[in-house]
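Missing here is one protein chain; the remaining ones are kept as they sit in the complex.
We just call them A and B in the order they show up, numbering each chain from 1.
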Amino acid sequence: MLSSKTKILQLIVTLSACAFLLVPTILSVMAGVTANYFKGISSGLTLKWIYRVWELYADSIFLSLWLAFACLICTLIIGLPAAYGLARNPGWLSRLLEEFISLPLAVPGLALALALLQLYGSMKGFRASWTFILVGHVLYTLPFMVRSILAVLGAMDLKTLEEGAATLGASPWQRFRDIVVPNAMPGILAGALTVVTLSIGEFNLTWMLHTPYLKTLPVGLADSYASMRLEIASAYTLVFFVLIVPLLMAMQWASARAQRIAK
Amino acid sequence: MSNRTFIMACLAPLLVFSLAFLALPLVRLFLASGEGDAGWAIYLDILRKPRYLNTLILTVLVSLATTFAALAVSTTAGMFLVRNRFRGRGTLLSVLTLPLAFPGVVVGFLIILLGGRQGLVNQLTPNHVVFAYSALGLFLGYLYFSIPRVLLTVMAAAEKLDPSLEEAARTMGASPYRVVVDVILPGLMPSLIASGAIAFATAMGAFGTAFTLATDIDVIPMVIYTEFTLSANIAMAAALSIVLGIITWILLLIARSLSGSTVAAGG
Partner (left out) sequence: MTLRLTNTAKTYPDGTKALLSTELSVAKGEIVSLLGPSGCGKTTLLRIIAGLEKPDASSEIWFDDDNVTTLPVERRQVGMVFQSYALFPNMSVRANIGYGLKMQRLSKPEIDARVTEVLEMCQLQPFAGRAITALSGGQRQRVALARAIAPRPRLLLLDEPLSALDASLRETLRDELAILLRKFDITAIFVTHDQDEAMAIADRVAVMSHGRVVQSGTPEDLYRNPTSAFVAGFVGNAMTLRGRVKGSTLHLDGGVLPLPKDGTGQTVFVRAEDVRIVEDGPLRGKVETVTFLGTHYRIGLSGITAEGLASIHSGQTAPKVGTTVHVAVEPAALMLLPEEAGAA
C-alpha cells in the first residue's frame, strides 16, 4: 500500500522501540548471572547472586505469592457476584457503581494508599497485618475482575438463559451456579490472571502500606535497588521476570480469548 | 428468595467493600487536606508556592513529552504491525507489550542499567554520559511503560479501519502522504486522544519510576511522598493527592468515553 521507503522507516521505528524495551531487560538478566558486572561477562557466569536473592528475599517472594492468591480469592468472592448483579440490573445506578469502583484504575495508588492510611492507620492491629496490604491489592485489582466478567456476561442473552433455567425449576442460586458461572468462565479466567499478575507486580500502594516486617516482592526490589550491589538487584529482577512474564503471556492469551467470546 | 433480592445480595459485598475501603477513605483524605494550618486555602498554596507550582509544571511537561513521544512511536509501530504480516511479527508484538506487567520500580531500574552510573551508555560513550537521574531519565522511564499501553489501543483501532477508505482515496489520486493525513489519522484520532490521555494520566501519577530515578528532580508523586513521610505535612500530601487524582480521573474518563477500554495503569 505505502511505498517501500515509508515501510522501511516504519520498520526502523518498530525495531528501535523493541530495542529500547528489550536491551535494558537483557542487561538486567545478564547482570543477574554475571560474577562481576563491572568487569563484564568475562568475569564468568554464576548463579550465586540468585542464591543470595533467595537467602535475602525468599520471604518477600512468598508473601507476594500468598497475597496474590488471597487477592484472587477476595476479588472472586466480591467481583463475581457483583459482575452478575451489575449485568442483571442495568441502569444508571449500576453504571455509577461500576464507575466508582473503577476509580482505583485512574487515581494514583499513592493517593489511595494515603486515603487508607488516613482512615485506618491508627488501627494498629489492622495496620500492621498483611490484610492491610491485601485491602490495597483488592481495591486495585477488583475493577479488572468485575469488568472482565461483565464483558463476557454482557455479550450473552443472560436474562433469557436464566428465564429458561427458571422455567425448568432452578432457583436464583441454582441459576447462578449452573448457568451464570460456567458461561462466565472465559471472563473469570482472564480476570483471575490479570488480578494475580497485577497483585504480584503492585508497588505504588504497597510501598505506602507495607511495614518493615511485611515486604512484598516489588517492595523488596525497590529495597535491593537502593541498598544492594547491582548484581543482586539484577538477579532479583530476573527472578521477578521469571515469575511475571509467563503470567503476562497467559493473561494476554486469556483476555484475547475472552474478548473473542464476548464478540 | 426472590430474584430481585438475590441480585441485590450479589451486589452487597461490593457495596460494603467499596464503601469501607474506597468511599470513606477518600472522604477522610479530602477532609484531611483541609486540616492543615492553611485550611482549605491549601489548594491555593499549590499554585502560589513556587516549590509546588514548579513541580507541577515539570510533571506536566515530562508527562506531555512522554505522551507525544509514545504516540509517535506506538502509532508508527502499531500501523506497521497491523498492516504487515511477516515472520517474527508475534515476537515483536510480545516484546512491545512486555512492560505491561513491570512495576514502576523495575522500569526505573532498567533505565539505570541503561543510563545510570554503571549503565550501558556510560560505558559506551567517551565522555561517560549519565542521564538516568535527570528529567531525561524520567522521560525515558515513562516512555518505557507508555509504549505498550498506547500501542495496544492504537492497534485495536487500526484493525477496525476500513481499508477500502484508503483504496478509495488512492483511486481518487491521493499520494501515500495525503492518505495518511486525510484518511488514516482522522480514523485513528479517537483512539489517539484516548491512548494519549491514558499515557498522560499514567505518567502524571507514576510513583515507582520516580521513586527509583528522581533523586535530583521533583515530580508531584515524589512531593506527595516526601511531604507525607519526611515533613509529616499530611494536609499538603492529601491536597496534592486529591488534585492529582482528579486530573488523572478526568483524563481517563475522556479516554474511556472515546475508546471504551482502559489498559491497566501501573507506572
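Assume a contact is a pair of C-beta atoms (placed from the backbone, for glycine too) under 8 Å apart; a residue touches a chain by one contact, two chains touch by 3 or more.
Since we're looking at a predicted model, the values are computed, not measured.
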Left-out chain, listing which of the shown chains it touches: A
Selected residue (touches chain absent from view) among A:16, A:43 or A:171: A:171
Sites on subunit A contacted by the missing partner chain, in the whole complex: 156-157, 160-161, 163-171, 174, 178-179, 182-183, 185
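Everything below uses one rule, namely that only the chains that are shown with their structure count from here on.
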Centroid spacing, where centroids are CA-atom means, of subunit A and subunit B in whole angstrom: 17
Interfacial residue positions of subunit A with respect to subunit B in the complex: 1-3, 6-7, 9-11, 13-18, 20-25, 27-28, 31, 37-38, 77-79, 81-82, 84-86, 88-89, 97, 100-112, 114-116, 118-120, 135, 138-139, 142, 144, 146, 171-173, 176, 194, 197-198, 201-204, 207-208, 218, 221-222, 225, 230, 233-234, 237, 240, 244-245, 247-249, 251-252
Footprint of subunit A on subunit B - complex, ascending: 1-3, 6-11, 13-15, 17-18, 21-26, 28-29, 32, 73-74, 76-77, 79-81, 83-84, 92, 94-106, 108-114, 118, 120, 140, 143-144, 147-148, 166, 170, 176, 179-180, 201, 204-208, 211-212, 221, 224-225, 228, 234, 237-238, 241-242, 244-245, 248-249, 251-253, 262, 264-266
